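One chain of protein is taken out of this complex; the other chains stay put.
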Amino acid sequence: MAQFHNVVIVGGGGAGLRAAVAVAEANPLLSVAIVSKVYPMRSHTVSAEGGAAAVIAEDDSLDEHAYDTVSGGDWLVEQDAVEAFVQEAPRELLRLEHQGCPWSRKPDGHIAVRAFGGMKKKRTWFAADKTGFHLLHTLFQSALSYPDIVRYDEWFVTKLLVDDGRVHGVVAIELATGRIETIIANAVIVCSGGCGRVFPFTTNANIKTGDGMALAYQAGAPLKDMEFVQYHPTGLPFTGILITEATRAEGGWLLNKDGYRYLQDYDLGKPTPEPVLRSMELGPRDRLSQAFMHEHAKGRTIETPYGPIVHLDLRHLGASVIDSKLPFVRELCSKYQNIDPVKELIPVRPVVHYMMGGIHTDIDGATPLEGLYAAGEVACVSINGANRLGSNSLPELLVFGARAGKAAAEYVQSLQTGPRSVVYKQGDDEERRLRHELGRHDDGTERIADIRTEMQSTMEEGAGIYRDGNSLEKAAVKLHELRERFERAAIDDHSSTFNTEIVAMLELSCMLDVAQSIVACALQRTESRGAHQRTDHPMRDDEKFLAHSLVHRQPDGSGRVGYLPVTITRWPPGERVYGR
Amino acid sequence: MSTITMEVTRYRPGEDSEPTVQSYEVPLRKEWAVLDGLNHIKDHLDGTLSYRWSCRMGICGSCGMTVNGRPVLSCASFLVDYAPGPVRVEPLRNFPVIRDLVVDISDFMEKLPRVKPWLIADPPEEGEFLQTPEEMDEYKKYSMCINCMLCYSACPVYALEPEFLGPAAIALGQRYNLDSRDHGAEDRRDVLASAEGAWACTFVGECSTACPKGVDPAGAIQRYKLTAAVAAMKDFLMPRGARR
Partner (left out) sequence: MTAYRQHIPLFWWLRQWSYLVFVLRELSSVFVAWFVVYLLMLVSAIGDGTYADFQAWSGHGWVLVLNVVALAFLLLHAVTWFALAPRAMVVPHVPPWVVLVAHYLAWIVLSAGVAWVVLLR
């Protein structure tokens, strides 16, 4: 027995919930379902801390937000998409305000904004330092007022059904029961988020395994700009827990082992006691993480059992600023690091945080595969280019979640025909494959966790903040080997009830695909731009590479890389200038 | 390296008629949360152990468990605090157990929409609702609920009367009632002021003790009782006039 919906959304985080509501509002007669491997309020949007950028202040302008975004992305940015984004972002954040989001306020009751990295004006809306949490719960709770949105909570999507160049639905497992179901849909919107877990040290939650990227990739849709992996400069050692950029926006300093604000040595401006926009600690994330690597090479970081660190100093902000603007940071530091940032320095190091790349979509979230849409971190429009600016991702998932939902709703209304029987057969085949996976023998020679750990260290060594042809070649070979070993992986658990081991295995399969696509794109791009830094090609090469990488999956899992020119409307490529 | 024993409740439907306890030795490291111990078991000792987790920073609400008898987030409770052990890890109480440490929270998911946890108001034509920081403080702590279910696990009323709406759901209803932008208190009253709502609470107070986010659901409920009582009194004295 199959289930039927007009639109199925994979993922119940910020983008998925926004898309579902957009579909419901576009046409209340459409049946829309959210299929998510966790309850929606557990989605990783919940972990976003610092804020959401949208022009609201009197002294600010859409053009300035657009320019900051384009230059922050090192011009690998679709400028028409950015123009739409900056224009629609304020509307989306206001909409959330009207739904109850507790945005922090000025004393007069208006929305407050804070500074953020790479932004020339204060334009980041925030709900203290739990912005993602409040945004997600507001979206989820207000989505509950649409009783017609069907939810498949804790269902894991394993396959997109494709026939005749068109997407016709998904196959998914209900975790609680092991039931495998074919869910037919006229359109599918993938909103499943990023893939930080491909790397060993990440701010990303355990669920961020690139499932949606892999689903689309396997179904024939290309991934875009996968070599651009954002390292956030300030994660806690060992856990990788994010310490928000808002700490620096409120005036925090980055200090090396000599207590020196080392960013001044890396063309990021001169240190001042008060934070200066687009300068020093408020530079873009790629440049700050790269500066850390240079400090480390100079021996000016501090060695710890969990890798080299520098210090984030918030002490001069005082308890009242920290408690009102950064309470979660204080809570996290106390719980996970046993320190009080009011009195002590916070140890931090760069940590994998965000995928600029993702499923290739147009400005409406449509992929080249008919009926398939994507929005949020899983997608690549691209407004983020080679480096995303902090606080652009939350408005992005709202703006493009809404756009994808609207576009999908329009698309399904134009459809005349349903799926052919071959689609149902695909569903049955997938069910058989999954049953077979479940039955993998105990006598397999490989453990899932071992392969995963090796994949993660391969990515860190081969495709970290700095890469070169050699390291990437090695990583490609190693990933190929891991792919073979994966075929021999065993699982201990053969139960059909909440089998988290088979989920881990399916996730690992997705991560291997994503890892290979990252390495394939990184190998081909013989230049340095934004977050992609090749030590063997240290310069930006606009002649050849002012273009998006597009990678198609080959049957053996390897990626075939091509290029797509960048849309430039008003901001010709220039130098990225910070602090001068 | 020193180790600690983790005694983990196992329940495999179809195999076990009731839960059993399985012991594992895991490394005792000062940074390790109880969750890291479970992950060590899952990755290296026994792939069949099932539990939920995601953000490992105490904000997604997935990893609630009963550790040494107390409901906690396993990502925010540390093995060294239970040394020398053993550490007893059980599923959250008061919920049906699906498997091992995974409990069925569909009861809460069904109850939550009943309190209408969304803003009921006509938005201004232009711009935002104005709300001063002081007005926000009125409801802010109740908006911090991560739906981790620790409060339900700690609540004996919920154990004895499963119909009880429960601490988190009522606190979330109150969160919107106390929001200066909201006009939905009357719409929520039938549910919140029912016998299964605030009045079922007998103020044990353990929900607020268990809450990892300082929400104080017990306070929210007591506060609502007073509001409901005053409203009921008004209805009684002024049958028509008092209702908005």
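Each chain carries a letter (A and B) given by its place in the written order, and its residues are counted from 1.
Just so we're on the same page, contacts are C-beta pairs under 8 Å (C-beta built on N, C-alpha and C of every residue); 3 or more make two chains touch, one makes a residue touch a chain.
Note that this is a predicted model, so its numbers are computed, not measured.
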{"item": "Residue touching the undisplayed chain, where the options are A:497, A:517, A:533 or A:549", "value": "A:497"}
{"item": "Which of B:29, B:93 or B:175 contacts the chain that the document leaves out", "value": "B:93"}
{"item": "Touch list for chain B against the chain that is not drawn", "value": "11, 13-14, 18-19, 69, 91, 93-98, 104, 156, 159-160, 202-206, 209, 216, 218-219, 222-223, 225-226"}
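To be clear about the criterion, only the chains that are shown with their structure count from here on.
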{"item": "Chain centre separation (chain A, chain B; CA means) in Å", "value": "28"}
{"item": "Chain B contact footprint on chain A (complex, rising order)", "value": "38-39, 41-44, 46-47, 94, 97-100, 102-105, 107-111, 130, 133-134, 137, 141-142, 144-145, 147, 153, 176, 205-207, 238-239, 241-242, 328, 331-332, 335-336, 447-449, 491-493, 495, 497-501"}
{"item": "Complex interface listing, chain B residues touching chain A", "value": "12-15, 31, 42-44, 46-48, 50-62, 76, 98-100, 102, 104-105, 109, 112-113, 116-119, 121, 123-124, 127-133, 135-136, 139-140, 143-147, 172, 176, 179, 181-182"}
